[in-house]
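As you look at this complex, bear in mind that one protein chain is not there, while each of the others sits in place.
Let's turn to subunit A:
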Amino acid sequence: MKKIYISCLLFLPLFMSAQTDIDGIMMSKNNFCVGAVYQHSSWDEYWEGSFKRTNLNLGTVTTQSVAVMGNYGVSDKLNVIFSAPYVETNASAGTMKGQKGVQDLSLTLKYMPIEKTIGKATYSVYALGSFSAPLSNYPADYLPLSLGSQSKTAVLRIMGDYQRENFFSTISGAYIKRANITIDRNSYLTDEVHYTNEVDMPDAVSVNFRAGYRSNRLIAEFVIDNWVTQAGGFDITKNNMPFPSNTMNALKYGVNAKYTFKKIPELSLVGGYNYVVEGRNVGKSDAIYGGIFYVINFKKATN
């Protein structure tokens, strides 16, 4: 068994609402890893459909967030993960007022049914099921400065991990089912005007690949993530406003690192950078994040 005594969250922030713990690491039984992550993400270019442009009436759009996250090892093979971010948005130009508030709670069950070591290589397979729901009634129909989409989501992700000595690669694919949302208008335009305050949110598929170095003390990896909206989305038309059910695609590249202190092995630092390479109806954002995590072993405490 791949013994990583203190493993903690390494995640790829994509859309704030879609963070899941999609690394090939499990928390050991009765360990609870808890921490906070700050993220700064900004863009001044965005894609209106496939047309890349700036908008001098927005300037640079910045999203800052602080998320509380935790991961509990129910067993070595089953983890429960949560995250809840506080988000603040701002546009550097124009008159539009930024928003701030608590965004969505996400809960994930991460299960590792298969782990096999053949020679020096360890193969493992994971299944992750997530559910997320908004924690406050922030307006969703306030793009690009809304805090989130208000959509309840269910994610099923299947993941495979391969590790040989200290080098690893992980690939995963997920289907994101998104519930209809309610907006503050009673009609809206997609291709035609719809007379309802309910919006059908298109589902999405996400594929994530990551590889790098992984040891008990240090993890360093690069990540490629591709998020593709499924049927039902539509493009922002020329010089129009964005809408929650727009198609939003993003191909991201990024790097993540985690360092665990030698003297205090319960404590670790995480950090990373990622950027959107190619997108559709999304900002070409650059994001950096950093966080701190602490592991509490409940078994030790009670024994």
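One rule holds for everything that comes next: a residue touches a chain if its C-beta (ideal position, glycine included) is under 8 Å from a C-beta of that chain, and two chains touch if they have at least 3 such contacts; residues count from 1.
Methods note: contacts and distances are computed from a predicted model.
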- Task: Between "Extracellular solute-binding protein", "Protein DltD", "NADH dehydrogenase subunit C" or "Phosphatase PAP2 family protein", choose the name on the UniProt record of the chain that's been left out.
- Result: "Phosphatase PAP2 family protein"
- Item | Selected from A:137, A:166 or A:215 as touching the chain missing from the view | A:137
- Tell me where the left-out chain touches subunit A, residue by residue. 53, 56-57, 74-75, 77-78, 93-98, 109, 111, 113, 127-131, 137, 139, 141-142, 152-154, 156, 177-180, 183-189, 192-196, 198-200, 232, 237-241, 243
